[in-house]
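To start, the structure under review is shown below, and the notes come after it.
For this depiction, one protein chain was excluded, whereas all remaining protein chains were kept in their positions.
Chain naming follows the written order as A and B, and within any one chain the residues start at number 1.
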Amino acid sequence: MAQQILLKNSDVPGLASFEVYRKLGGYASIEKTLKNFTPDQVTDEVKKSGLKGRGGAGFPAGMKWSFLDKSTSNPRYFICNFDESEPGTFKDRHIGQLNPHQLIEGMILGSYALGARTSYIYIRGELFYVLRIIEKAIAEAYANGFLGKNILGSGYDLDLYCHPGAGAYICGEETALIESLEGKRGNPRIKPPFPAIVGLYDCPTVVNNVETIANLPWIMNNGAEAYAAIGVGNSKGTKLISACGHINKPGIYEIELGLPVEEFIYSDEYCGGIRNGNKLKAVVAGGSSVPILPAELILKTAKGEPRLMSYESLAEGGFETGTMLGSGGFIVMDETTCIVKNLLTFSRFYHHESCGQCSPCREGTGWMERILHRIENGHGTMKDIDLLVSISKHIEGNTICPLGDAAAWPVASAIRHFRQEFEDHVKLQKCPLSK
Amino acid sequence: MSLVKVTIDQIEVEVEAGTTILNAARIIGGGVVPPAMCYYSKLEGSGGKCRTCLVKVAQGSAKDPRPMPKLVPSCRTLVQDGMVVQNITSPEVMEARKAITEFLLINHPLDCPVCDQAGECHLQDLSYDHGLADTQTVEDRRTFAPIDIGDKIKLHMNRCILCYRCVMVADQLTDQRVHGVLGRGDHCEISTHILKAVDNDFSGNMIDVCPVGALTDKTFRFKSRVWFTKPFDAHRECTKCSGKVVLWKKGDEILRVTGRKNKYGELEEFICNDCRFEHKEPNDWQIEGPRKIERHSVIGQNHYEKL
Partner (left out) sequence: MQNSKNIEFNTETLELVNRIISRYPEGRQKSAILPVLHIAQSENSGWLSSETMDYVACLLQIQPIEVYEVASFYSMFNLQPVGNCMIEVCQTGPCWLNGAEDILAHFEKRLGIKPGETTADGQFSLKTVECLAACGNAPVIQVGTEYHEKMTTGKADELLEKWQSENKCSHTNPYL
């Protein structure tokens, strides 16, 4: 059994209550940290731990914190990005629903390290029932002296609030999230300046993902070295993988980074193999945005080495033959799956979620969806396939925020690895796999 | 004031620190100036959206010579000392610009023959320079019904490229914005939501800042193609604005009044609605002389200065 940092007590009844969480050792890291660590020492610990942002980009968390502008007297803000919306990803909901206090404990640690006196948890509006659970937990934390004025007599004050979104994937992009929190449309900002300099209300701000933050208590309790000892290479610690699609045991698994992909898919401890004894066709390993890989390339790299669940191994081979760990949304497709139709649903998603601010994404995402719709329904031409590749190339890298890339990569990779299937749609003038 | 050196398409120029690449290119002038469909120097926060001004930064600065990993919007990227920029000398930039032009056109109605903006439309210029001869789309275009926003301004949303300039005009020149960008993605539209007149002293400037024919002057609607009118600099005493305008005349008749635009199509000064809409009599104005049209516009074809 792998080390469990985030799911350890998931099965304990009543874990969402302060009483149960506290009995299991919860909030110990606050007592320890406020007494023995300066804020900068906390940042150093997080840096040393090697913890990377778990929202998808994988940027080292401690380094992100160290960019925070401390030269001004303006307030600083720490924000939790709970706008979980990347298709295939459902891990943060699990933490918020079952283990809200671990998130709150992490929020206190992060806020303390950054010198934030007011912090927000931005949670997607669809998850209002989780927001209610977290708000209840926050109230308990206030009642027990872990939030509010002079926490545990340390002189440190912190207010923590939940803020609901209202249906916009783009608000998972940190500057769109900040705009949204300011009460505006979720239009990403043009960077620079980065939020660490000009963020919420023009103040220095750090935005971290739920899972990233929920790791902080363990790191402060057990030390950076212990955390860095888990994992492989530069992929430190554990990672929540949301596994879904055509597997026998969909769900959330906490793995030590470095687990072989083959073991993850086929062992009974994890996904338990492909449903109905079917054959594996393809995997989207890190949420819908990352390149899709066919079975042979997800199990083994192009060099023939076993592919591991780690930032480096999944990226091995670049976009030609590799992919990304992303948010850990692991979507498995068996041999019955039409790659074109699956891609169409992704493209519809990005078209629906484009904010509309910059022209390549606003116009290009819809254009790709319309072409895919045509191909899937038997009205496509061979030229359309090349046109799709060309549109995706012209969106990629040319947009204000990464949503453009996220919309382009699935299209480019599906055609790169499954071109034959697109051509079959065109030749047959219908979907070869539709019922 | 500290000066920094930047090289754009092999031309070196010294500019004040804090200048954007686009404005540095405008100091050089000529062919190295990237097109700008959304940036507007007089509107704070404008730019970055249309992506037509993307350029390649081949060297970040003298201190850190690494190239920037992606093309950057020149209107929002500040020059650094020793920066090397490629605009028209970069095939990558030219390809991207061609693609952006296509993106801007796939839902555009291409109704130039009936559009009052034709002849002074930046999207026309852009398409002329970077557009494809043929369309690669077969699907229907997105359509909206034209609406009146007030009795002086017509909104053809079909033609809009969502540059946000008109929203910024309302935010920055008027005390109460009633129109804005509604919807999301390619359903975005400029609207007042519940039909409301955009009505204040400076709202007419929305027409002048619009790079396309989305916002047009109803008092000029279908009166003439712009290239059949002759522009004159003129002024009058005005308590609300400088009163310095351009009159667009056909014979003795003043068909239209606009602000004075520089060679990048930007107003030199914003003018009030009183000057723009309410003074169409020749004796309302002191004529200064023919207006020079510096852009490579069809208006310049009239050669009326010689008359």
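One rule holds for everything that comes next: a residue touches a chain if its C-beta (ideal position, glycine included) is under 8 Å from a C-beta of that chain, and two chains touch if they have at least 3 such contacts.
Since the model is a prediction, treat every value here as computed from it, not as a measurement.
Participant: Of A:Lys52, A:Arg185 or A:Lys239, which sits in contact with the chain we cannot see?
Facilitator: A:Arg185
Participant: Where the complex has a chain not shown, which of A:Gln41, A:Asn150 or A:Thr345 is the residue touching it?
Facilitator: A:Thr345
Participant: From the listed residues B:Val6, B:Cys115, B:Leu162 or B:Val178, report the one that touches the chain absent from this view.
Facilitator: B:Val178
Participant: Looking at the full complex, which residue from A:Cys244, A:Leu257 or A:Leu280 touches the chain that isn't shown here?
Facilitator: A:Cys244
Participant: I'm checking contacts with the chain that's been left out. Which of A:His163, A:Lys191 or A:Arg416 qualifies?
Facilitator: Checking the options A:His163, A:Lys191 or A:Arg416, the one contacting the hidden chain is A:His163.
Participant: Can you name the residues of subunit B that touch the chain not displayed here?
Facilitator: 176-184, 191-194
Participant: For subunit A, which residues touch the unseen chain?
Facilitator: 75, 84-90, 92-93, 118, 124-129, 131-132, 159, 161, 163-169, 180-186, 201, 242-246, 250-252, 284, 288, 329, 331, 333, 337, 341-342, 345-346, 348-349, 352-353, 355
Heads up, the rule we're going with is that only the chains that are shown with their structure count from here on.
Participant: Distance between subunit A and subunit B based on Cα centroids, please, to the nearest Å.
Facilitator: 39
Participant: Going by the contact rule set out above, which residues of subunit B touch subunit A in the complex?
Facilitator: Touch list, subunit B to subunit A: 47-52, 54, 70-71, 73, 76, 95-96, 99-100, 102-104, 106-107, 136-137, 139, 161-162, 181, 183-188.
Participant: Provide the residue numbers of subunit A that touch subunit B in the complex, in ascending order.
Facilitator: My answer: residues 168, 185, 190, 351-360, 362-367, 370, 387, 390, 394, 397-400.
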